[in-house]
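Apart from one protein chain that is not included, each protein chain of the complex appears where it belongs.
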Amino acid sequence: MNAGLGDPVPLRAEKVSFSRGGRVIVQEASFSVRAGELLAVAGRNGAGKSTLMALLSGLLMPSSGSVSLHGKPLTAWKEAELRRKIGCIFQHPEHQFVTDTVYDELAYSLRLQHFSETEVDNRVRSLLAQFRLEGRERYSPFSLSQGQKRRLSVAAMMSDERQILLCDEPTYGQDAYAAKELMSGLRARADMGLAVVVITHDMEFVQEYADRVVVINNGSVDYDGPPGSLWSSPEQFLKERGLIPPIAAQMLQALEGERAC
Amino acid sequence: MKKSIFQFNTRTVVTIGIGAALYGATSFIGIPVGPDTSLRPAIALLAIFGALFGPVVGFIAGLIGHVLNDLLTSGTVWWGWALGSGITAAFMGLIYLAKGFDPQNGSFKGKHIGLFIVYGIVGIVLSLLFSGWFDIAFMGEPSDKLVVQVTAASISNIIVFLVLGVPAVIGFAKRNAKTSHLSVNE
Amino acid sequence: MLNVQSGKIGSPKRSFLQLEHLNPAMKGLTVILCVLPLSLAFDPVTVAAALALTVLVTWLFGNIPWKRWLLLFSPFLILAFGCFWTAALFPREPIGPDSELLWSVGAVRVTQEACWIALSLSLRALLFSALSLLFMLTTDPVKLMLSLMQQCKLPPKLAYGILAGFRFLPLFREELSIMQKAHRVRGAGRIRRTPRSLLQALKRYGIPLLAGAIRKSERTAVAMISRGFTGSGRRDFYTRVPVTWKDGVFMALMLAIVAIGYGLSYALGTLRWYNGEL
Partner (left out) sequence: MAAGERQPDRSPVLVADRISLRLDEDQTEPVLSSVSLTLHERELTLLLGPGGCGKSSLTLCLNGIYPHAVESEVTGCVKIFGKTLDGEHPGETAQIVGIVFQDPDSQFCMLTVEQELAFCLENVSCPREEIGERIDDALRLVQLSDCRDRLIHELSGGQKQRVAIAAALALRPKVLLLDEPTSNLDPASARQLAERIHAIRRLLPVTTLLIEHHLDPWMEYVDRLVVMDHQGTVQYEGDPGHFFESRDAEAESAGIWLPRAVGLHRELSRSAGMTEGGDPPEAGSAPPPLSIRDLIRR
């Protein structure tokens, strides 16, 4: 399956809408995910980011509009193939665990790919080290600390070379180390030519790591462009979307304001 | 860590609530295998709740679950059968008192399996006899029909217990054996 | 009670006796009070009259779309139908020799009495399910528990425990869909809907679901405690579920239905008492 590997725009959402229980959660959202790019998604609580991610990954069906992968609508893809291409990290790490131990959790998708047991062991060990979960391999995923759960759920998805990775708030609850490591891990994936989508509330990270940012408000796309120019949009605009520019951008604006006077 | 069976804290009560709700809800499901008899997977739940939380929790969960189900399906409670559900669970829960038995921490040995099966079968037969007797004594049901009913129900319940209940408890114990970090080394 | 998921019971339609707004404990008591005398009757007329009136009450005063009601009632209908034919063809009771033969094919004989009994049996089953549907479809479990605590003095500790259990039932569906999604994103694929894979599904989801429920029961208990729950009896309930004159009217109405049923069959001379027939 090599078709479309060089595709610069692997995933595209076109006028996607979704409603549930009579409430429109996502309305007519259109944007594209590009290869080699780290796309940040931001927006208020309850704006519809997580729902949008579920739509992009094909776990939910849009009530209108379509999502297409390599130009082919998601519904036309075979389930197994789709999952090999799109990885997905849920907002609640516990929702993603399918096995009883940390070790098995990391080995799960490796085993599905029929790696030899020694190969699996090697890879799992290196993941354990990379995500600082050593000594926890026999624990149940549910008895980890919240931050460890988050790292485990990310690690389990990183173990695959999926072309598109959708992450819902991958860094929350992490200490400085872990968060930076996670983000640079994701950045490295993007630099390798893969597509990464990160939902986050951390504007410093958006500033530092993202190539492009999409702002969701009330279920529709409000802004789509580089982070730098987002900060220079009117204050009212940012305020309504619950965004606070990173501290450096704030200072820059303050300086420029002074210069203008 | 196993707790005393008479400890009644909020957690026990919530467990009873869940057990009862699950038992009540799954009691609707039955695969009819003959006149007046059906394989009720719900019996397996009694085995699980009894084994994991002891006879007292099992008894109350079974009783309340049965009463709820009766109320929802027919509006009348067949107390004999409701108590019977509780007694079944209580007998299955006797295994909880066995030494070294602790499926929540993955400790479930061969001799426990044997014991569990014995307790379960005895419990099923005894409770059905009790329900039958209760019906004859208090509800004025004719006795000849009940003999057939009790025998058929015993057989079908024992089948469910052996095919679903016992493996489920073993599955639980296995699952937890791996998760509790040190007991794997034994 | 099947409405837990939607969370809302009793929308715009208003009638004088809104079943959804009645006191659940009183409603339950009324249903039981109806079932008790009706379980003594064993003739199609009493039962059919009561059944028809119960259904009428459900439709008039309950706010249930009739399609939904039919959907939920249909399994009972099918069951009753099957029950009718088996009882008619293979009567368990000794049939009086003087009973009129309706028709026969070879050894299979259908007598009038057997038919009569079969009709009573199946109608009885329908009546009890209609009564319990009336209760189930119009009762919010939270309100039921509140009313059990307020009217029947059920200890809050037990009531909230059961309520927590009830809360889990609709959540199980949610949990199952979450688990299915988890398996899907992890690449395990979907399980097709064939009988054979049912066992596979049971293995994949059954024990984890139960394990999840048990884990959640601990967390729920911790959550209840950390919200200050001690289980002591004194509470000033925010939502009061009062008993009003409407509950009395409803009880009277339902008892009248029973009386009408009995009266009718007495007038027609068909009244017969139940004797443990099956």
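Each chain carries a letter (A, B and C) given by its place in the written order, and its residues are counted from 1.
The rule is short, and it goes like this: contacts are C-beta pairs under 8 Å (C-beta built on N, C-alpha and C of every residue); 3 or more make two chains touch, one makes a residue touch a chain.
Keep in mind it's a predicted model, so treat the numbers as computed, not measured.
Considering the intact complex, the chain excluded from display touches A, B, C. Interface note for the absent chain: among A:T99, A:Q207 or A:S220, the touching residue is A:Q207. Checked against the hidden chain, the listed residues C:A52, C:I225 or C:L271 yield one contact partner: C:I225. Contact with the chain that does not appear here is found for just one residue of B:R11, B:H66 or B:H112, B:R11.
Think of the hidden chain as still there; on chain C it touches residues 4, 7, 142, 160, 163-164, 167, 171, 174, 216, 218-231, 234-240.
Hidden from this view is one chain, which touches chain B at 1, 3, 9-11, 180-183. Listed here are the chain A residues that touch the chain not shown: 21, 42-46, 50, 91-92, 94-95, 132, 143-148, 151, 169, 172-179, 201-204, 207-208, 228, 239, 242-244, 246-249, 251-252, 255.
The definition used in the following text is that only the chains that are shown with their structure count from here on.
Comparing the chain pairs B-C and A-C, the larger number of C-beta pairs in contact belongs to B-C.
Comparing the centres of all chains, each the average of its CA atoms, the largest separation from chain C belongs to A. Rounded to a whole number, the gap between the C-alpha centres of chain A and chain C is 45 angstrom. Counting only residues that touch two or more partner chains, chain A has none. Contact with two or more other chains is made by residues 175 of chain B.
Note for the complex: chain A touches chain C at residues 54, 57, 59, 79-80, 83-84, 87-88, 90, 95-98, 108-109, 112, 142, 156, 160. The residues of chain C lying in touch with chain A in their complex are 178-179, 181-190, 208, 215. Interface residues of chain C facing chain B in the complex, by the touch rule stated above, are 1, 28, 31-32, 34-36, 39, 92, 128-129, 131-132, 135-136, 157-158, 160-166, 168-169, 206-207, 210-211, 213-214, 216-218, 220-222, 224-225, 229, 231, 276, 278.
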